[in-house]
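Contents: one structure, followed by commentary.
Let's turn to subunit A:
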Amino acid sequence: MFHFRSDEKAATASAWTGDRNGLAVRGLGVTLGTRRILHDISLSARVGELTAIIGPNGSGKSTLLKAVTGEHAHDGEALLASVRVSPDNRRRLALMRGVLAQHTSVAFSLTVEEVVRLGVSVRGAHGPDAAMSVAEALEAVDLSGFAGRDYLKLSGGEQQRVQLARVLCQVGAPVGPQGPRWIFLDEPVSSLDIKHQLWVMRFVRDFAKRGGGVVAVMHDLNLTAMFADQVVALRQGRVHAAGTPQEVLTRALMSELYDCDVPVGEAPRDGSPFVLPHGARVSPGT
Partner candidate 1 sequence: MSLASLSAEDAGDTPAASSRAGHAGAGDRRRRARLVLLALAGLLVVVALASLSIGAVGVTLGDYLHARLFGGEIPLRDRLVIEVIRLPRMVLGMLVGAGLAVAGAVMQGLFRNPLADPGLIGVSAGSSLGVAAFIVLGSTVLSPVSALLGFHAVPLAAFAGGLAATFCLYRLGQSQGQTSIATLLLAGIALSAIVFACVGVLIFMADDQQIRDLNFWQLGSLAGATWEKTLAAAPLILASLAGARLMAGGLNALFLGEAAAGHMGLDVERLKTAAIFCVAGAVGASVAVAGGIGFVGIVVPHLLRLLMGPDHRYLLPGCALLGASLLLVADTVARVLVAPAELPIGIVMALVGGPFFLWILLRRKGLIAGV
Partner candidate 2 sequence: MFRLSSRLPFRTARSLVLAASLAASPALAAGAPVPDVSGARHLVSIGGSVTEIIYALGAEDRLVARDTTSLFPPAAQALPDVGYIRALSPEGVLSTGPDAILTLEGSGPPEALEVLRQAGVPIVTVPEDYSGEGVLRKVEIVGQALGLADKAADLSASLRDALARAEEQAATRESDLKVLFVLSLSGGNVMAAGEHTAAAGIMKLAHLTNAVSGFGGYKPLTPEAITEAAPDVILMMSNSGDHAASRETVLAHPVLGLTPAARNNRILALDGLYLLGFGPRTAEAADELSRTVAEWAAEEAGQ
């Protein structure tokens, strides 16, 4: 079996306390109402990398993302660049990281530019630490020329990209004067067409390569294999496995994770894993 306790891995890769810029989670748990959703989660994510969180429906991926971004209260410890994730630090955190939710509803009829500008407002449009401009952010998500459009009249995929642009404006450059910045994404590409799935994934990987940090909840295992540097697999509210895509995206581990047969092949070009559902045998009840 290929079970990484992620803190073990963290200890080997970069000392637990050593990675001052990383996301460090230790013994994190989340209870919503009376239900314990996450148990004893420990993991680390580093700047310069895209960390993907995968797992079956209900495994706690989104909850984990919400916990490490401060939306859900948690026990245990979560530090982002040595700043404790807690409501008291919301302002500091907002300057360090942006969060793209699975779905963001916009009340009232705003233009695309007005939505994106809300991200600018966090950091301010001027000064040495200025945010990315609205135009740059829209260009980054392939929505140049959409500034004046009515947000509510866009398609779901377009809206999701507008929100990403808004997050990019909040975050600004991958590395700022105070250090690297982070993007947390909850299924960022699930409503996008294939062109924009690749467009957005390339952009965020690039963000990481330029020194920022990216944590993304992913459903698409192939995109995960293509773009992730580290994969954390959740199952029933616990870390089931963590490691590189090659280490985690194996037939055995995936079949166990998703409770069904998941054939995994090797991509012809770079040898990265790819999932081929054609041969999968789904057996309910196993």
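Quick notes on this one:
Just so we're on the same page, a contact is a pair of C-beta atoms (placed from the backbone, for glycine too) under 8 Å apart; a residue touches a chain by one contact, two chains touch by 3 or more; residues count from 1.
The candidates came about this way: all candidates are chains of the complex that A comes from, given by their letters.
Just so it is clear, the structure is predicted and the values come from calculations on it, not from any experiment.
Chain contacts in this complex place subunit A in touch with candidate 1, from the set 1 or 2. Residues 66, 69-71, 87, 90-91, 93-95, 98-99, 101, 104-111, 113-115, 117-119, 121-122, 133-135, 138-139, 144-150, 163, 166, 170 of subunit A are the ones that touch candidate 1 when the two sit in their complex.
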